[in-house]
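Only a single protein chain was left out; the remaining protein chains are all shown in position.
Right, chain A next:
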Amino acid sequence: MAKITLNINKKDYPLEADPQMPLLWAIRDLAGLKGTKYGCGMAQCGACVVHLDGAAIRSCVTQVSRAAGKKVVTIEGLSETNSHPVQKAWQEIDVPQCGYCHSGQMMSAAVLLREKPNPTDQDIDDAMAGNICRCGTYLRIREAIHTAAELQKKTGTKG
C-alpha cells in the first residue's frame, strides 16, 4: 500500500492504494467514480478509456502509480455541464443502445477530435477500432463524431 494523490477531473483524491492497482479500479472503487467501465481488463475493448495528461489511455492496464502527479479526466469530467461537443453530438444522434461502452467511446472520440478536428471516416475507423460496442452502434458513433467536429468548429470547444 502506498499513499497516492490522484488528480481526477481537477479534484485531488488522496488515496491508499497498491501501486500496481490498475487506474481503472482506483477510479471506480477508491475515488468512487463509476462512469469509467470495465469490459476486458486487458486493453482489448476500450470501455475503460480515460485521459491521462490529455492522452487517451486504457485505465485497466495502467498502474495507478503512473497517474500520480498527472491529470486524469474521466467521462464525469469531460465537461462540467454535459456539453462537450462529443457529449452533445452523442445526445443529438441518440447513439447508445445499452450505453455501457459509451463513456469509453466518447473519451476516445474526444482525443481524436482534438488531434484531428476534421476526421475522415478512415481517421475514425483507425482511432476507434480499439473500442468495442457489443450492441453494434458503430454507425452512429461515426456519425456523432462528424457531428461533434461540426459543433467543435462552431463553438471552438476543445476536447
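Just so it is clear, contacts are C-beta pairs under 8 Å (C-beta built on N, C-alpha and C of every residue); 3 or more make two chains touch, one makes a residue touch a chain; residues count from 1.
By definition in this document, contacts and distances are computed from a predicted model.
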{"item": "Name of the absent chain as recorded in UniProt (options \"Fumarate reductase iron-sulfur subunit\", \"Isoquinoline 1-oxidoreductase beta subunit\", \"Formate dehydrogenase\" or \"Aspartyl/glutamyl-tRNA(Asn/Gln) amidotransferase subunit C\")", "value": "\"Isoquinoline 1-oxidoreductase beta subunit\""}
{"item": "Chain A residues touching the omitted chain (full complex)", "value": "1, 18, 20-22, 25, 28-30, 32-42, 44-45, 47, 74-76, 78, 82, 87, 90-91, 94, 96-103, 106, 121, 124-126, 128-142"}
